[in-house]
Each structure stands twice: as structure tokens, then as C-alpha cells.
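All protein chains but one are shown at their positions in the complex.
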Amino acid sequence: MANRVDEILGWYGADHPGVLKNLRWMLESGRLGGTGKMVILPVDQGFEHGPARSFAKNPAGYDPLYHYQLAIDAGCNAYAAPLGFLEAGARQFAGRIPTILKLNNSESLLSTSDPKPAVTASVEDALRLGCAAVGFTIYPGSAERNEMYMEFREIAEDAKSVGLAVVLWSYPRGSGLSKEGETAIDVIAYGAQIAAQLGAHIIKVKAPTDHIEQAAARAVYEAEGIEVSSLADRIAHVVQSTFDGRRIVIFSGGAAKDTDGVLAEVRGIAAGGGFGSIMGRNAFQRPKGEAIELLHSVMDLYLERA
Amino acid sequence: MANRVDEILGWYGADHPGVLKNLRWMLESGRLGGTGKMVILPVDQGFEHGPARSFAKNPAGYDPLYHYQLAIDAGCNAYAAPLGFLEAGARQFAGRIPTILKLNNSESLLSTSDPKPAVTASVEDALRLGCAAVGFTIYPGSAERNEMYMEFREIAEDAKSVGLAVVLWSYPRGSGLSKEGETAIDVIAYGAQIAAQLGAHIIKVKAPTDHIEQAAARAVYEAEGIEVSSLADRIAHVVQSTFDGRRIVIFSGGAAKDTDGVLAEVRGIAAGGGFGSIMGRNAFQRPKGEAIELLHSVMDLYLERA
Amino acid sequence: MANRVDEILGWYGADHPGVLKNLRWMLESGRLGGTGKMVILPVDQGFEHGPARSFAKNPAGYDPLYHYQLAIDAGCNAYAAPLGFLEAGARQFAGRIPTILKLNNSESLLSTSDPKPAVTASVEDALRLGCAAVGFTIYPGSAERNEMYMEFREIAEDAKSVGLAVVLWSYPRGSGLSKEGETAIDVIAYGAQIAAQLGAHIIKVKAPTDHIEQAAARAVYEAEGIEVSSLADRIAHVVQSTFDGRRIVIFSGGAAKDTDGVLAEVRGIAAGGGFGSIMGRNAFQRPKGEAIELLHSVMDLYLERA
Amino acid sequence: MANRVDEILGWYGADHPGVLKNLRWMLESGRLGGTGKMVILPVDQGFEHGPARSFAKNPAGYDPLYHYQLAIDAGCNAYAAPLGFLEAGARQFAGRIPTILKLNNSESLLSTSDPKPAVTASVEDALRLGCAAVGFTIYPGSAERNEMYMEFREIAEDAKSVGLAVVLWSYPRGSGLSKEGETAIDVIAYGAQIAAQLGAHIIKVKAPTDHIEQAAARAVYEAEGIEVSSLADRIAHVVQSTFDGRRIVIFSGGAAKDTDGVLAEVRGIAAGGGFGSIMGRNAFQRPKGEAIELLHSVMDLYLERA
Partner (left out) sequence: MANRVDEILGWYGADHPGVLKNLRWMLESGRLGGTGKMVILPVDQGFEHGPARSFAKNPAGYDPLYHYQLAIDAGCNAYAAPLGFLEAGARQFAGRIPTILKLNNSESLLSTSDPKPAVTASVEDALRLGCAAVGFTIYPGSAERNEMYMEFREIAEDAKSVGLAVVLWSYPRGSGLSKEGETAIDVIAYGAQIAAQLGAHIIKVKAPTDHIEQAAARAVYEAEGIEVSSLADRIAHVVQSTFDGRRIVIFSGGAAKDTDGVLAEVRGIAAGGGFGSIMGRNAFQRPKGEAIELLHSVMDLYLERA
């Protein structure tokens, strides 16, 4: 098993050993430790959607310590959250599970057609809190995208210089894309490629649909016969688009679903060669026992493919 | 009683002992010292509303020394003001009462739909003046919100690095919110969550109404049966939304009211588990004797619940 | 007499002795030295209005040395000017009269509804030129006000750290105010309050009219019976609004007037407890002898009230 | 078992969570993971004594990768070495075992009565290499001691600010001490106290003899009846002298010995409450199989006392 982790770390030959240490920490933690697969618990919805929409369904989640413990008890590879949530448990949980500090976040009290998150924490915060990585969100396609890319460039450069891994959430959106286009296969694959080109170590995208948004892309998909009918096909295409599988790309499930829906999607991700899932609302909005059960089922699907 | 302060300080495990020292100074000062409850006197209305609107009713308040003495005589936990007011008494009152330097302020000679305060003082000023904390205001929902969040990020990081506590006024407003929405329960709870995620130690919000502003939130409030009919219910929901009670959240009363109105509101805040009140105009616009009497009555309501 | 200067310096307890040294230098210079009253000669009109509008009437004023000598010969407390004018005479007049370096200036080749001056000199320049103080202009009510406040914040922090006094010209204007409103009593008092809250040591405002600009203010002025019918009343209200008289607030006369007009206004300022006058065009556009005579008459009116 | 680690981390309340993460990493790694006991492999003898004296006995040790693997295979808590040795294996072994970068080192081509090591690596190197800690050596009693203390002060401040743990080798020596005095119980206890007062997280001293070097100390040891006859007594006295057991203090065995000699000494250290051993030459100068066997026997002695 350890060989797979070594193989993955071999793709990051330009990075300091300090970065590899933190990638290894994440890759060897939890129930999937050593398989090269990852399931990460992210809890930034309090900032992104507001507290009641995030936590009312399972009110234990109002407590920041709950999520640390859930991630540990479920055997996740890492736990990702904004500054406040991480600070609230950083001392008690120091070193118990790899953490990812989300450095930018958006709130939804105002909705704009070309959104941009605010930078809300720093690389120094991540060192201070003992994190394994920093996380950042870009919105490819937004009129503000270049601002985000340039903020990311500085942050990624700083993080790498001090040995932190860099996780990039790439969520295409903005006035140039239709709502359906945000998860179109061509757009998702493009967003993953941009993230990889920006130098991310771990890339997180949404599971793609079979919609193709851009005419220029559609022509190529059709001419070259790129297969996008099944989720597994599409995942394989995204993995290929992320440096032919030489970067860790993981998938989010989006809005809360029923258990069958979640597992069906993960089955497709795993079948397509995805490296794992980042699962927030589908985990922390369930009662803890159910959440752990679901996360274990998800991990089992990845174990089958590891 | 000291145990409650220790318990509260235990929530801030990511912070320097220097920050804890200043949080403790505020929590153990004044008539509520040691109870974990706080009543703070803020006087930034001279800048925010102009001098006559602020001080003509009780002209003693034109004198900056008056407010220091009022806060001390009434047994407040701290006194908050902009640079000029603090500088005017910083030498005479050095170390007599914890002070909070408001680092940004808005004037009202020009009204805009998406407001943003100006940064008017620095973390270095707060050190120079011997303050316990810096204060900052954000307007979630304003089109300028990201600017404010990013200004705050830098200020909070600096302040924490030199051992100052950070108090965040979170006042949702801006073109995306109705006037009624600014104090809607969903919006106030969301504003408190944002402040906590941004890493504030003490959070100040307005007392919420039972209005629900956002459709997506309303659906959750109704589906989950979140109780918002009484003020105590709403306060409890805001406290829960502020890291399940693991961050100090205090409430402002807003515009001047009669004594019964003030006390009725505080009774609801105390019943809901609020950590205290920040009371400006209702205090300093009354004659000093009446102001102290009112503040003592407010403190008594918190003492009953401590 | 010295006691009055000591009393005034006692208001600035948050400042370094270095700042007090320079405040004392200004307060003890010239014919009003030691009285706590000040008459300052400002000559920034060359930048603000152009040379001919400023100096053609008394062409001696084209020469920068003329103004240094005029301020000395008339017994002014200080001389204020932009970088170029001060540099032109700094060596010859080093230490002969306190100087105030105006750090920002507006030219009038372009007129905008929301103006903002350019920063044209630095705190380091003021040290190099041996100045007693730096001067800065803000336009409360301009859409650019926050930029000005934030520029001032940095400049004032730097100036105070090296022992320079800070003089703030507070001139409300901008798209939110009527022309008449720029000198309305409520607006002038508000502008003085803002300047004091921003941490200025000496505040310069225009002499106010009895117009009240803002509806919210008018309601208070009427309810509280604030007297604004005579100039002396209005000056007293502005002095009160400037930390109840605990900050030096001086008044400009604005456009050139006849001698009786000037003296009538100064009489009102002195009667209302104003700390002095800043008098430019009414001084340097008169022949030198007349200018000195007028300035002496102005000083005499303050001496009567000292 | 985890409780003991939490208890130990509770002693470091002034440190960032980032430091706690790295202390936990060391405390939970290897065969002693979770017991609060530590065995560390240090290999700085190549620099300190030269290659042949260090590695000729077991030539596998010329290869820097050998020591990484030995530390892992033996189940050590950490591996400590100078820059070159760590750089040589940092990529292959990134994250597999906590590493400690020795930031200063002495060579023995010149012998001086008041020695001082050269600083040979930096905190930035430690971040880049993914280390858990930095290591530093002081020689209390050397005429150069103040230089070392001041170098350490800066390094420790930097390391703590970026979340690295700090290990301090405290080896009294210099013109003021006899050779026998370097390991005298009073001197070793004093050296441990100095290291703790300088702010080290983990302190490494030599096993003390029953010699008492300083007359003033001897008087107290005799008057107070401090028991120093057995090694266990002396170890207990050193642990007491290191903040009454509230700092991790570990012991080195010094020159190579036979197996019985090593185990007898460790038995005394364990019996006296020492936190562990740092064992270099006695490990890497044996053939690998024997080395692992010895290290396991050492660990077993600590496990009996955990």
C-alpha cells in the first residue's frame, strides 16, 4: 500500500520535502491511509450558506469541536474549514488529524453574477494552527477570476516555501457560464486543468454532468469521440485532464442527497479513477452515527478500487 | 465565578497567552467581573452620527473624559471608542478600565447603498494607548464586504500576534438586504457566524427581530421548526449560531429607548443566554446618575443569569 | 500666561513629549505666544487656485521668501505651505518660525463633485525641513472621504511617532452636501468632531453659518434648543463639538474680504471661544504694511479674550 | 495512553497549536508512541568527530539513508541530524518519521577550552525539509555561552512562530568546569534548568554522575540531604530540576558501551522518571540487526515504566 503513496509523491518532484511530508500525512491518515484514495470532511458552509441552513438539520454541528471529532471518528484523511472553526479546536485536536485551512470564503447575503471570495486567513495562520495544507477557491469564468488566480499565486508560493500542501477548489461560475454549464463536463475538465496549471497539489471539482457548455469544446468532443455518457467516463476524462492522472483530483457531491444517491455517485467517481471525495453536508447534516456509516460506505467503495 | 472565566478562556486555545490576558482583563473588570457576562460602553456616535445628534441631549458627553469616567463609575467591563476619544483620556485613565480601540468608522455626511467604514486607527495605536482589544466593523451583505473582511483579516492577525483581543461588530446591510432584513433573525445569526469564522474573539450583533429575510433560510427555519417567536428564543439561536456558545456574543440595543424598553430587551438577551450588552446612546445620552442606574439594572439582569 | 499653554498641552496626554515640544513651539511663538491663541499664515493658494488668482493682487507674494518674512514680521504663530514654498526658504528661515508642511493639496484645473486632494509631500519631508507640524486636508461627505481618512491615518501615525504635531483642515464637501451645506453649523461641527476623532492635534474649519443641512441634525438642534443665531454661539458650539474645548480648533475666513468684514468675523470667533484664525488671502493679498496691520488687529481681538 | 500525551502537551500552554502538532507527532511515533516516552536516533557524529571515528565500525552508516531507515525500522520517535544528512534523504523519507534538524554543530579539528558550535542550518531549512523540530546545542559554562544563548533565543522565537518544536542539547563545558564536572549532578541539573528557562520544549542532557562540582552547590546538596547516590536518584533530581517534570527531558548515553552497560544506564534513567534516551553511537555503530535489538530492549525498559 505504501508504494502507492510513494508513487503519488513522486509526481510532486518540484516541491520541498516539507510539502511531501504534509501530503503524506494526509495520504496516510484515516481508513483510506496508504491507498492513495482520500475522503475529506469540509465544513465551510456556515460561512458560505449561513448557520441554520448548514447546521439546523443536525444541531450538533453548530459546535466546531463536533466536526473535528466526526472527521476523526469516521476515519477521514483530513478536515477542512475556515479560520474560526479551526481555531476553535486547534489546541485540543493538535496533530490528531490533518487539517486544511480554507484561506478564502464567500458569504451569500449578497448575490452577484461574477462572484469572488474574500481572503479570510493566511499561510501564517496555517502554520500557527499546525495545518497540513491551505485551501483556496477559484471561480474560473468569473469576471473576477484573474484577481483570484493572482491571490492564489502568492498564497501558493508562500505555502510551498514553508512546506504546506495546497488544495484548490475549482468551481467555474460567473456571467460567462450558464447555470447548467457550471458542471458541464468540458467546463469541469477545464477548471481542473486550470487548477493543475496554477500549481495546486490537490484539486477539488464538482462531479460533472454530460452537458457540454462551450461550442468550441463540443466540436472537439464530438470529433474526437470523447466518451462522456457515464459518470465513470466523465470522471476518467477529468482525471486525464488533470495532468493525465499525475495530480490528485477529488470530487464534491454538492447539495445533500439521500444515501443511495450519494453512493451511486461515488461508485461512478471510483470507477472512473477519481482519487476521492470531499463530502460536507451529506456527512455533517446526518446524525453522527449515520454520517459515519455513510462515510464508511463511501470509503469502502474507494477501497474496492485501491 | 472565576471558573466561568477559565471555562470561557478555554475556548480560545489557538490564541497566545497574551490574548487570554486581555480577554481575562475585560471579563474580570467591573460589576460583572468574573461572571462571564459583559456590559461594554461604546461611544463612537460622535463620528458615526455627528456631535449634536450624539451629545446635545446630555452635553457632558461632549467631553471625552466623561465617558471614561462613566464606564468606570457604572462598573462596565470595557469602554470602546475611536482614536480621538481614547487618546484624549489615555494618560489619565491608563490601566483603570479595559479599552477597545475602534479601528474603523463611518460618518454619515454621505449615505451610500453599499457602505464601508474607513480604517481610522491601527493595531500599533492600540498598543501605544494600552488597550485590551481592537474593535472593527463589518457590513455583511454590502458590495464592499470583501474589502472589509480582508482589512479585518490583516488587522486581526496583527492584533493577535501582539496579544490584543479582537472585537468584531457584525452589522449586515447593503444593497442585497431590505431595511427590515438588517435585523432579521436569519441575517443576524448569519452575521454572527461570519464574525466567528473570521476569527473574532468577541462578537457584537444587533438584537434580532422575528423577520426572516432569505427564502433559502426561511425554508430551513420552517422545516426544522427553529423557534424565533420570542426574543429569548432568537438570542439562543444566535448564541448557538456563534459556535454553539463557544464564542462571546454580545448585543447592542440600537437607538435610544425608554428605560422599560431597554430592560425588556436585556431581559430577553439574558434569558436567551447572551453574554451581555453593548450600550451606548441609552447610557451616555441620559444624565450620569440615570445612566449608572440603568446600567446597574442591566447588569443585575445578567447577574441573575450568571 | 505659560500656565495656559501647559493646560492645553495637558489635553494631549497620549502624545510623545516630542509632539508637545512642537505644539509648545507654535503656542509660544509670535505676538500671541503664551496666550493659548493662534494666528497662522497659510499660503497654499498658489497650488489650489493658481498663481495669478493668488498673487497678482500683491505681486510680492510670488516670492516664497515673502511669506516667511510676512509671517515673522506680523508675529504669527506659524506659517503653513506646500512642499515647494517651504523648501524655497527652509534654509534661510530654519528655526525662525514654526512651519507646517501641507502634505496634500488640490488644484482647480479640474473640478469634480467628489474631490480628493493629492498627497504631495511626506512626514520625512517635514523632518528634513525642520517643521513643527504636518498639515492635511479632508473633505468629509465626499465619496472619496474614506481614502482621505485612511491616508491621514497613516500620516498621522507616522508624524506622531517622530514627534511632529498634526494639523487637520476639515472641509466638508461632495455630492452628498449642498453648497450652502458646506458651511452649515451642523456640518462644520460634524467635520470638527471627525477631525478630532481621527486624532488631529489642531483642527481648522470654516466659520459656520446658521444653516442646518441634515434633517436628522435639525431635529436635535431644535429639540435641544442649541443656539446658533450669532456667530459667537456657533463658534462656541463648534468648540464644544471638538471634545468640549479639549482640542485646539481654529477658523479660516475664506475668500478675501474688506477689513471690517474680517474683523467682525474674528470678533465673533474670539467671543465664541475659538482658539484663533488661519488667514491667508486676507493677509498676503494686501500690501505688506496693511497685511501686518490687519493681522495685528486680529491678534489684538484674541488678546482681549486670552 | 493518549491521555499521557495530552497531559504532556498541556504543559506547553504558551505555544501555538502548530508546535503541539509537532510535539504530538514525535510523541505518537514509533514503538513508544503514545506512552510519553521517547527514544531518538541522533547522527551528528560525522560532523562532530569525523567520518571514520563515526562510521568505520559499521560502514553502512556512511550512507545517510541508512540512518533514516534504521530509525524507522527500530521504531524511534524521531531522527536528528545536521543539514546534509537530512537533505540527503528528505524526499524519500518525507513524512515517514519525525526529523529534527540540528541547527548548530562543532567539528573537532580544533580543540578550544571555551568551545562554541557554528550555526549551520536555519529554521527555514527545517520547514523546507518537513522537520518536526529544530535542535540546538549550548555549552553552559563556556566563555562563549552568552553568544550561544542569544543565538538560541532568536532561533527558538522563529521556530515557535512557525510551529516547529525546539529541542535543546545542554552540555556544560568550558574553562570554568573540570572534565569530571561536565557530568556532575549539580552541573547537569543546572544545565537542564538553563535549557528549560531558555524555553526549550525538549531538553537533552547527559546522564549525571554523583560528583558535585561547585562548592556552593555541594553545601546545599549536603544541607538538604539531596539523594544522588543512585542513577535513579540523580535522574529524578534532574527531572525535578527541569520544571518539576513539566518539560520533556531525555538523556544521552555518551560514548559507545557494551549492551549491558547501555541497558543498566537506561534502567536507571527509566527508574528515575526520565522521559527517554537519545542514542547515537551505541545504535548506528552496531550492525543493523544488533542495533535494532538494542533499541528495542531500551524501549522495553521505558515501556515497563510508562
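Should a chain be cited, it is by its letter among A, B, C and D, assigned in written order, with residues numbered from 1 in that chain.
The rule we apply is simple: a contact is a pair of C-beta atoms (placed from the backbone, for glycine too) under 8 Å apart; a residue touches a chain by one contact, two chains touch by 3 or more.
Because the structure is predicted, anything quoted here is derived from the model rather than measured.
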Of the chains on display, those the missing one touches are C
The one residue from C:E28, C:D63 or C:D114 touching the chain left out of view is C:E28
Listed in rising order, the chain C residues that touch the chain left out are 9, 16-25, 28, 90-91, 94-96, 124, 127-131, 161-163
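Criterion: only the chains that are shown with their structure count from here on.
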Given over half shared residue numbers means same and under half means different, the chain A/chain B interface is different
Between chain A and chain B, the Cα-mean centres are separated in Å by 35
Distance in whole angstrom between the CA centres of chain C and chain D is 67
Within chain D, the set of residues that touch 2 or more other chains is 16-17
Each pair of chains that touches is included here, namely A-B, A-D, B-C, B-D
